[in-house]
Structures are given as C-alpha cells and as structure tokens.
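So that we are looking at the same thing, I have put the structure below in structure tokens.
Every protein chain but one is kept in place in this view of the complex.
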Amino acid sequence: MNVGVIGAGRIGKIHAENLALRLPGVRVYAIADIARSAAEATARQLNIPVVTNDYREVLALPEIEAVVICSATDTHTDIIIAAAQAGKHIFCEKPIDLSLARIDAALAAVEQAHVKLQIGFNRRFDANYRRVRQAISDGEIGTPQRLHIVSRDPQPPPLSYVQVSGGMFVDMTIHDFDMARFLIGAEVEAVYTAAGVLIDPAIGAAGDVDTALIVLKFANGVIGTIDNSRQAVYGYDQRVEVFGSGGVVTTGNNYPNSAVISSGANVYRDLPLNFFLERYMNSYLTEMQAFVAAVREDQAVLVTGQDGRVPVVMGLAARRSYDENRPVRLDEIS
Amino acid sequence: MNVGVIGAGRIGKIHAENLALRLPGVRVYAIADIARSAAEATARQLNIPVVTNDYREVLALPEIEAVVICSATDTHTDIIIAAAQAGKHIFCEKPIDLSLARIDAALAAVEQAHVKLQIGFNRRFDANYRRVRQAISDGEIGTPQRLHIVSRDPQPPPLSYVQVSGGMFVDMTIHDFDMARFLIGAEVEAVYTAAGVLIDPAIGAAGDVDTALIVLKFANGVIGTIDNSRQAVYGYDQRVEVFGSGGVVTTGNNYPNSAVISSGANVYRDLPLNFFLERYMNSYLTEMQAFVAAVREDQAVLVTGQDGRVPVVMGLAARRSYDENRPVRLDEIS
Amino acid sequence: MNVGVIGAGRIGKIHAENLALRLPGVRVYAIADIARSAAEATARQLNIPVVTNDYREVLALPEIEAVVICSATDTHTDIIIAAAQAGKHIFCEKPIDLSLARIDAALAAVEQAHVKLQIGFNRRFDANYRRVRQAISDGEIGTPQRLHIVSRDPQPPPLSYVQVSGGMFVDMTIHDFDMARFLIGAEVEAVYTAAGVLIDPAIGAAGDVDTALIVLKFANGVIGTIDNSRQAVYGYDQRVEVFGSGGVVTTGNNYPNSAVISSGANVYRDLPLNFFLERYMNSYLTEMQAFVAAVREDQAVLVTGQDGRVPVVMGLAARRSYDENRPVRLDEIS
Partner (left out) sequence: MNVGVIGAGRIGKIHAENLALRLPGVRVYAIADIARSAAEATARQLNIPVVTNDYREVLALPEIEAVVICSATDTHTDIIIAAAQAGKHIFCEKPIDLSLARIDAALAAVEQAHVKLQIGFNRRFDANYRRVRQAISDGEIGTPQRLHIVSRDPQPPPLSYVQVSGGMFVDMTIHDFDMARFLIGAEVEAVYTAAGVLIDPAIGAAGDVDTALIVLKFANGVIGTIDNSRQAVYGYDQRVEVFGSGGVVTTGNNYPNSAVISSGANVYRDLPLNFFLERYMNSYLTEMQAFVAAVREDQAVLVTGQDGRVPVVMGLAARRSYDENRPVRLDEIS
C-alpha cells in the first residue's frame, strides 16, 4: 500500500515515520510541503521517492492509494475534495476546518467518491482512554452520569499561532469534545462555558481565552465538564473521570518512570510526560494502523467525517456561550 | 468549662462524646432533646447531670458557658437568639436556617449579645482540606485558577428526609460551598447549575435533584466546580483539586487500610471509608477543640456566622440557576 | 472493671488514657511508678484515685481486677509473678524479659494462677496488618511463600537506651518477629542475620547493630525477611508484603493527609507519619479493648504468653547468627 503525506511539519513527520518504519507493507511513496525543503528532509530520512511542493502532484500519482493530510487547517477541505475526486482514501488531521459549510462540502465530496475518510483524533487510540471506554461499554461503572475531562497544556503556543488558531475551543478543546462523545457514546445537546484570561493578557488581547470550564449536557442525561488550561507548569495534564450508577473510572497522567523517592523533606516523583509527543506517541501509531487496516480490509473507519464535524460545532457553541454568558444549544449553530 | 448540648441525635451524640471524653477541662453539664429518652440515653453514657426536653432549661442554667446546637434546622435561629440573649457562646450545626431573614435576625442577636458563634463546617478542620488550604496560602501552587470539588454520598437519605431538607443544594452542597470559599479565600459572584434526577425518580417527584454540577465564578477570577451525587456505590467520595499558576494540589479519599492485593485477575484495594462518620470523625473533634479554645481564650472563631450565611445564599442561587437554566449572580438573592 | 497501671512512662500514659477515656465501663483505679511524681501527674489528669510508687500496693487492692504492666523490662517478670499470685489479670508490655528462664517462671506462675496474660504486641491490632492477615486467612493470595517486613525507625534511641535495651533484635525487631508469626500463622525454624553498623559508630561501640536483614525459614516452607534500620530520615517506615501462590498483598505507610502537589519541579506529598505514637495510636486502643473484652467475657487472649516468649528466642537466635555468621536454628536457643 502506497501512501502520500501532505504536509511535512511536526505531525506530518510523525505520521510519515510511523507509515514508513512501523507499518509492515506500507510505503510512503510521496511527500508534499509548500516548503519543499521540509519535504525533502523527511524524504531523505525515510527514503521517500517522490518529493513536491504541490499536493496535486501527489494526488496525480496512480501508485498512491491513500493520502495523509497534515497541512494547515485552512487547506484541509480543498485537499480533501481534490483527494476524494482523485479516488484516494483520506486521513485528515483535526480540525477538518473552522467553517461548517466547507466541512459539509468536503464530507459530501468524500461521500460521493466512496472513499474512506478518517479524522486524526488520536487520543481515541490511547490505552488509558480506550480502557475508560471499555469500562463503560462493559458496564463496569453502570450507567454513566458524570464525565470530567482535564486537559491542560504545559505552555501556551506562540502568540502568532494563537492568532490564527481559530481560538482555544476549536484548536485545543476540540480533542476533548471528541473524547467526550467517544467515551459517553451519546451526543451533546447544549454547552455552557465559563472562561477567562488567567495566564497571559496577550492571549486575551488576541481575542482568545486561556482557561476554560465547559459544561456539556448530553442527550442521555450525562453532565460533562471539560477543564482546560493553556499552561500547567508541571507538564501535560491529561486525565478523565467517568462516574456512573455502578462505580467510577479515573485515569492518571503517564510518567517517564515509576521511581518514588522519600527524602528527609517529602515524598516525590518526576513530573509526568511533558507534552503530547511523548504522551500520545503510541496513539499516533495505533490510529494509523487502524486507518491502514480500514483501507486494506475495506472496513468502516473508527473516526468518521461526522466525528470530525461535531466537535467543530461544539467549539463554536462553546465560544458563543462564553460571549453571551448563557447555555447554548448545539442546534443554534449552523 | 460547662457546655450544654441541644439535640441528641446522631451529630449531637458525636459532639457530646467529644466534649465529654476528649476535651480536657470541658464538662457536658446538660443535654436537651424534644425526645427526652434520647437525651437520657446519652446522659447516662456520659454522666451528664442535667437532662431535659426543653432547651430553655439549658439556657437558664448559670453554670453553662456555651451551647452546642444540634437540633432540627428550623429550630436553629430561635435557639441561637435565645442563647445569645442568655449570654451563652454558641456552636451551631449547618445550615443556620434556610431563610435569610431568620439568619440575619439570629446573627444580629449574636452580635448584640457579644457572644461567640461558630458554625459546624467541620470539613475545614479535616487534615486533607487543611493541607490544600495551606498549599494555597503558602504559595505552593501559585495563584489559584481552578477549583474542583467532588462530593458524593454513598446513598441518598430517606425520602422523608429529602422532603424536609430544603433540597440538595442547601442540605448537601452547602458543605462544598463553604469549602470553596474556605479554600480559595475569595467570594463567589455567580453560579451556574447543571443538574438532574439520575438516581431515583422519587427524589425528582419530591422536587429535588440527585446529581449536580455547579459552576462557581469567584470575584478573583477563579473558576470553580462542585460535582455532587447522592449515590456513589463505592462509598463516600470526597476529593478536591486546586489548579494554579505554579502547580496543582489534589486530595484523594481516605481508606480503612493501605493494603493492595494483586491477584490473578486484577490489582485491588478495599473501598474508601463509607460515610461521613468515619471519614470526618476527627474533624468533629478538631472543630470542637477550636470552639472551646476560642471561648476560653476569647479569640475569634474560625467559622463565623457570616460563613454560615453565605453558603445558604449560594444554595438558593444554585437552585434558581437550575430552575431558570441561566447563570445567577449571588446579589440576585436576598 | 477496675484496672491498675504499673509504670507511668510514655507507653503507660497511653494505656492509662485509653483505659480511662475510651473504654466504657473501665476505670483506672490505681497507678504506680517508682518515680511517684510521674504517677501523680497522670493520676491528676485522669482522676485516678490511688497513686503509689510501689506496685505491690496496687496488687494489694481488692477492687482491682487487672493490671497493665508498663514498667522497665527487667521488672516485668517479678511483677507478673506477683500479680498472678494476687489473682490479677495481666497485660504486659513487650518484651516479657530477656531471660528465657525468667520468662518461663513468669508463664508458669500465670498458668498456675489461672489468670489471663496478654502481651503488648499492638501491631497485630493495626488495620493494615489485620487486612494482610485477613488476605492470607481468606485465601486471597493462595498459599504464602514469601514474607517481607520493612520496619525502620525515624531515628536511633539515645545511646543510654541502646546500652540497656538488650540489643536491636530483642528491642526493636521483636515486634517484627511477632508480626512474622502472626501473619504467616506458622513457626520459624531457623534464622540468618546480615547486619552492620551503618548509621552511628557509637551504637557499634555499645556492642549493638543499627541495620539488619534477617532471613526467616518457616516450618511450612515460607521464606521471610525482616528489614530493619534505626534511622529512616523520611519517618517511620512500616510496610509488609506477603507473596503467595495466588497473589501478593502489600501495605504502604500511613500519611497525615492525602494531598499530592505537582509543582514545576516534581510531584510530591508530605512525609509519612513520623513515629509509632502517631502511626499506631489506634492499635493501642484496640489491643486494650481486646484485653478488656477477654477479661470480661472470660475468653482467650489474642496475644498469649507463648506469643511473648517466642520472639525473644528469635531475637537471641538472630544475634547468634550475626555473631557466628551462619544460619541458627531456634532449637539451638535455650
């Protein structure tokens, strides 16, 4: 199976490496980046035969069966539509887009072309979250009643990134919106957002927030909360708790080692893994395995285009709730 | 120091025992309960000389310096006022009352009589919460930004109790409202409540909820959440997390022992302490030590009448928020 | 039930308080200490009517049903014999004595007088160890194969104490020898000791060791280890692990609170409880409850005279093993 990678930035390189080195029978046949030198560097390292600065050249290659889209968000839908029309299966990073109209156009193109589209919500493939999902599915905690997601980054992104990110809710919280749907297995009907700028006034000046608590009201009665911060000084804080009629399941952070030291002053251990590359490295491989398997065996993907669309709606609703200080129903967003 | 105990129910007996057996130099001189036999049973066990079914007889005893009010909530303010007029120092269980007008009358009587009034928010004296407060006071986590309180009971109270309790927000959440103010050291300006009846429809039929998530907006920008359930099948779930600019502090539940067993099936330990009597037993003693010390050394009490009033306001606001599905400012409540 | 306390030192005061304040229906009727002022101080605090510097006066009181012996070790057997002859039930602190001949004389006197004798191995009544024992009894870990006891003090006792203590094995390890027998429910046949002076050369100059690892070979095939140190800078370290054919059970230390703080440097919590008074306070009460119950209900005590004798044999064998650097069978000790 030959794959083309479009976008050779940080996440593009991770996917290219996993495809080239860790997925038997998969070959990265082409790589594109508008910065040709970035594509070339990765191509050299991984023996990728075709390098280009134009993704359309990748789509034109008949050898290629699937593409992995890791370019800038505002290019996603154009590439999805072109790839679908070229008959390529598609893996696309989150978010699909910030415009629901453009998302809908892309999803329509995918449907019409009968190609597969998987969205890069890698955390669904992380061992901790999978175990939580399993606990719910297997009835270990009874009927879910409360969901609490903690999701804090170690430090804010550069201000230049904040300014074009679309805002924390669609850039960062979007992973948590997806996780909420994935874990509970039901849709959210309304959100209420309490948020603020508690870390860096420059983020506020850019029109964004850096701290948020979002309440989710699920159709099945579950009450969810998402606790976001752009800066946890102790590292990447990624935990979840689901409480139900039969019990509660809680995950902790992942640590680089299990050593605990009791000194004369206190009992301590090293900080948790610092950021998403360490924390979720394995999930990037697992999601790509799933995508490759779905294409090869012609099965349904585990994260659909609709799964990519709904969190964008939730992000827009969360922002409106913050702006208007009131609960907002998702069906208000269109 | 001679003390009179008014109300010989579950909590009254705890206070009577602590006063009689574990506080050197303190004597329980009288005990009153409208059910005289309850007062007599406790008196026999603890060698309390005076037994009555009329609290006014206790207040009339010149030997008595202070009273501990553990009677039904709707009798609190009358007894506070009478005790203050009799010149007795007062320890009163929470909530003071469900009517702000009656609370204000009681607080005015206390102020006029120059007696001390301490409210029974015992959790402030629990070792876990004190350590969290200390972490904040000592700057161990920098400036607080997020507070998350988990407070779940092992099972709902009897329906007859639910019907007269004033509702979960003033009966159960009131402890958490106090804890929120105690830990953050600032006032709440507005609340938003998402709640429902997920455990027992009979609770809903009685006009109450059994599951709630309450968002607190503090004056200093902190965003708080309180996570309540009337039924956690694994026992009493009492945890807190405060996240700040310099770190995070988290407490866990208390367990009857530290044994962990790895079997062929999983790794397990016993359930946490089941309910508040086990979990908070020591804090009941510590709060009473503090009250006795405040009286003896004529110092300010650590939980004031105002500390007893504000959580009632918060409870009323939380209910209104739920009823009207909108954020409610505390200054709307009067 | 009237009790006499003989010895008003640290542990004597603990027992007197538990008897006087926390055991309903029990009265401390007399207290003796060769330092009369120590006895008087405790008597004043607890309203003990009779005070003396001569334990024989306590034994002469017909009102007294039982005595609690907390005096110096070298007085234990004389007092036990006299108390037995006076028909009093006896609770005696560990070790009974360092001479097996004197121990045997005391046990014979007890047997002849048909009085009860309970030895103060309080750790058997601690919640953690009881849970381990229960795990074994209930078959939760199958057939035990390995026992590992960690028992470390926060700091060495004064050198003056070391010099008269009889050595670490009969003074400190004796608790662990008892625990080994209690948990495994079988006898030890041989021991091997590796030990040294790693903390304070003065302890070595006094003929004692401060660090030891003792291997226990049980009659039922279990291999035990006891890990002792006179100085753990992080506090009192009291843990146990029992490994069996069906699993493993492990206990941790007890902590003053459950707060865990993640800072920018590491993840930490407060040190465990510092020493035996905090760590085992509750077990002192529970052992005394058991003694009182055994006397009142005329039932067998839970820690017999024989249970007090065997650990002394083990201590002597452990020392001989260290001196001769070879495994020593307990039946070599007489």
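Letters A, B and C mark the chains in the order given here, with residues in each chain numbered from 1 onward.
Assume a contact is a pair of C-beta atoms (placed from the backbone, for glycine too) under 8 Å apart; a residue touches a chain by one contact, two chains touch by 3 or more.
Since the structure is predicted, the reported quantities are computational estimates derived from the model, not experimental observations.
S.K.: With respect to the chain omitted from the figure, which of A:S37, A:Q112, A:S137 or A:S263 is a touching residue?
M.R.: Final answer for the missing-chain contact: A:S263.
S.K.: Looking at the full complex, which residue from C:K13, C:K88, C:R152 or C:R319 touches the chain that isn't shown here?
M.R.: C:R152
S.K.: For the chain not shown, which residue from B:T143, B:Q163 or B:S263 touches it across the whole complex?
M.R.: Result: among the candidates, B:S263 touches the missing chain.
S.K.: Among the options C:Y55, C:Y234 or C:Y268, which residue touches the chain absent from this view?
M.R.: C:Y234
S.K.: Residues on chain C that touch the omitted chain in the whole complex?
M.R.: Here the touching residues of chain C are 142-143, 145-146, 148, 152, 192, 194-196, 198-199, 211-213, 215, 217, 221, 223, 225, 227, 229, 231-234, 237, 243, 245-248, 325-327.
S.K.: Where does chain A touch the missing chain, residue by residue?
M.R.: So the residues of chain A touching the unseen chain are 21-22, 24, 45, 127-128, 130-132, 135, 140-141, 246-254, 256-264, 270.
S.K.: Determine and list the chain B residues touching the chain excluded from the picture.
M.R.: 232-235, 237, 262-272
As a working rule, only the chains that are shown with their structure count from here on.
S.K.: Hey, which chain is the most central one here, using CA centres?
M.R.: That would be chain B.
S.K.: Using CA atom averages as chain centres, what separation in Å is found between chain A and chain C?
M.R.: About 58 Å separates the centre of chain A from that of chain C.
S.K.: Could you grab the centroid distance between chain A and chain B? Build each centroid from C-alpha atoms only and quote it in angstrom.
M.R.: 43
S.K.: Per the centroid of Cα atoms for each chain, what is the distance between chain B and chain C, given in Å?
M.R.: Computed value for the inter-centroid distance: 40 Å.
S.K.: Would you pick out the residues of chain B that each touch at least 2 other chains?
M.R.: 246-248, in rising order.
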